[in-house]
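Note that this complex is displayed minus one protein chain, with the remaining chains in position.
Showing subunit A:
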């Protein structure tokens, strides 16, 4: 049915296009078809084939059909086109032909073993061949007749050759017999002996460069020691003693707490901890430069840094401050009392700026300390003058709390407080010596001879015109009370002494009874005199009469006079400039002057301590850093940083060399002095 339907469709299709050789347009045909008849499957299938472009035969190919004697389109187009055909030569095994061929093959196989016989049996082979050949055709012929007979014959043909094959066994020329025998194995026994393992220890190390270096250094030291041992025996005896002492020391050390070995680390740690706590102050000290000084029109300020205090000195006043010549951050503070009525013990503390919370060294004494001085060449020696008139030398290297050497009543101590001590150069026998000045009117030179202080009166401050007639015709001379002195930097024998009467005497070490010169300096006691560090002729003095005066020692009248409205406790030249000095007054203010910038006024007047409760006693400049330390009556020491205006070097004009050095400083001051001097000299004339 479907085929007929397809035929009808085909007819319909080929009608209009009959006879045309043009290949149809299948798409249109398909659409038409689809519209007409959608249901038939065959029609659809045919349509698709028609639509395919890979048609082998055109769909409307006509074919002559005998039945209807007309050309009809081929309904079923065979899509298979045979391009090549090859007939194989394989036959089914069970078919007649297949069986025939298999028999033939088996006969040929029997021939093969027959052919492999030995030479001697060639004849037999030939015979065999012949026989097989004979039998084969016979077999073939017979096979054509009957199948079973074939098989039987084939079997017969097969059987005789195998027995013949079996009889002729392969053999070689030699009779080979294998023989073996086995011996008895001795039973094995294991015996072992184990020794004690040598004690092993793991050792690992890295050969660093510094380990090699350490080894070399040790070697070097050993060699040096052995060289020393070669020296003469007299020294060996000494060394033995030292070794004994050394042994004693080491035994003591081992007995003492191991903690002591950490002292250095502990010290560093304490400083670091302090640095952390006072971090901002440390930063200020190092880096802060007050920028507002530019706007201040040459005025300056003092920036407070650390404050040093120790609870044991709370009731004591700072009586002396001095910087260590070697370690620029170490300074010594002497504590005592200026009050005549309240005399107590004294203390000597050494602080370092690196550790503001605790002093490095603490020494206490029975009497108040009034003055102190570091030795320039031996920065571990401190000379100290007491209120009771004694002097002492403290040795910082030794761990004792007592002074190394002390004067006593027998050895000629002063009868009044010692106001100033100053180290001198070693005398001709290389003994250390220092001078002291006291209210008892004597200037004494103390020499350290064979571990004892020997005193020599250098000068007696006799006051002119005060000889009195004592009983029995003795002439008594009134002695002035020295309160301060200072030695000239260059001219060794020249020194100045300030007294309570307000006079300044210029003296020489060579003349013991006469002064070189006298200056009527002040109305009240001269608290401090100081030579200018650069200019050879200039010195400064301050007094409780509220004035600070600058002098040229060749001229009687002062060069500059400053009135500071309050008793001046101390004055100090700055170490970096010949024209800068600072003064402290009892009203708690610090004044800094720079003569180069302003001859009449202070560049900075700053209240450093609370006005009414506290008085400032001393001031010192740090030799290296722009820092001053100020001591007050409550036992505090305050460090202050000078603002840039205060320690500015004069700016040179561009193009000129910037000169530095003492000569410049001297020239600077000289210029200033000349301005002041000439009218004076004119006035003098």
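Going forward, contacts are C-beta pairs under 8 Å (C-beta built on N, C-alpha and C of every residue); 3 or more make two chains touch, one makes a residue touch a chain; residues count from 1.
The criterion applied here is as follows: contacts and distances are computed from a predicted model.
For the chain that is left out, the UniProt protein name among "Acyl-[acyl-carrier-protein] hydrolase", "DLRB2 protein", "AP-3 complex subunit delta" or "glutathione transferase" is "DLRB2 protein".
In the complete complex, the hidden chain is touched by one of A:104, A:222 or A:267, namely A:267.
Residue A:357 is the one among A:102, A:298, A:343 or A:357 that touches the chain not shown.
Touching the chain that is not shown, out of A:214, A:377 or A:492: A:214 (per the contact rule at the top).
Residues of subunit A that touch the chain left out of the display are 206, 208-210, 212-214, 257-270, 272-274, 276-277, 279, 357-358.
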